[in-house]
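Excluded from the complex is one protein chain; the other protein chains are retained at their positions.
Presenting subunit A:
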Amino acid sequence: MNVPIQALHKQYKEKMRRKSLLVLLTQILLLIGFIGLWEYSSNARLIDPLIFSSPSKIANHLYTSLLDGSMLPHIGITVAETIAGFLLGTLLGTLIAALLWWFPFAARVADPILVVLNSMPKVALGPLLIVGLGPGFGSIVAITLLVTVIITTINIYNRFRETEEGLLKVAALFGATRFQSFYYVILPAAFPVIISTLKVNVGLAWIGVIVGEFLVARIGLGYLIIYGFQVFNFTLVLSTLVVIAFVATFMYQAVSMLEGKVTSGWKDR
């Protein structure tokens, strides 16, 4: 009997393709339905248009403010703060984790401190930083660092410690020094976790930045939200939220792509 392997595979692929198409279609319909319902209920005054604005007003505001460029500096500064925040947070967290791995005594001492710091709402320290560093870019990045660095340290340090003993033994048997063990085994083995922490930190950094801007800034997307709230311009608030959603998603996707590139060859066992 001649088994139609090719045909079966084609059939299967076709089925899968249809399924993903259906998912996409449903997502688009949901979005259109949501926007349509929002627009309708706002126009028909089923919801308060002052608070909830409407998609057409938001679109109009976005169109004008993006076109005349008045929104761009706000986007630029917030994006810069966020990127600085999550990159520095991940780097510093990895560095601290490395030091804790290197000095096990320090790790044991630091353990309860990390637990306390991790359970504390870090943004509460915001006012201190603002007084210390002055209002502006520096203190906002510092708040973001505070939000990201502790959890990064904990995650990556734990990953360092869970490194497969067998791999370390391989290096040790070749006479590896402590530094070589770290460089050849511990650090590369933790790479996927470092990258996924970077992804988590993108989200956390947005929290830090927006809260920071709420507190002090005279520029940035967080500032726009607070300003819109103060003057009761909720179209501005919601437009800014839309921009944040887009930019944050874009940033997350960019890091995801980086992840795919960096870990393309190998899979964790």
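Please note the rule applied: a residue touches a chain if its C-beta (ideal position, glycine included) is under 8 Å from a C-beta of that chain, and two chains touch if they have at least 3 such contacts; residues count from 1.
Basically, contacts and distances are computed from a predicted model.
Within the choices "ABC transporter ATP-binding protein", "MoxR-like ATPase", "Acyl CoA:acetate/3-ketoacid CoA transferase subunit alpha" or "Anti-sigma factor antagonist", the name that UniProt assigns to the complex's undisplayed chain is "ABC transporter ATP-binding protein". In the complete complex, the hidden chain is touched by one of A:Gly69, A:Pro121 or A:Gly175, namely A:Gly175. Of the options A:Trp102, A:Phe191 or A:Phe214, the residue whose C-beta touches the omitted chain is A:Phe191. Of the residues in subunit A, those that touch the hidden partner chain are 164, 166-167, 169-176, 180, 184-185, 188-189, 191, 263, 265-269.
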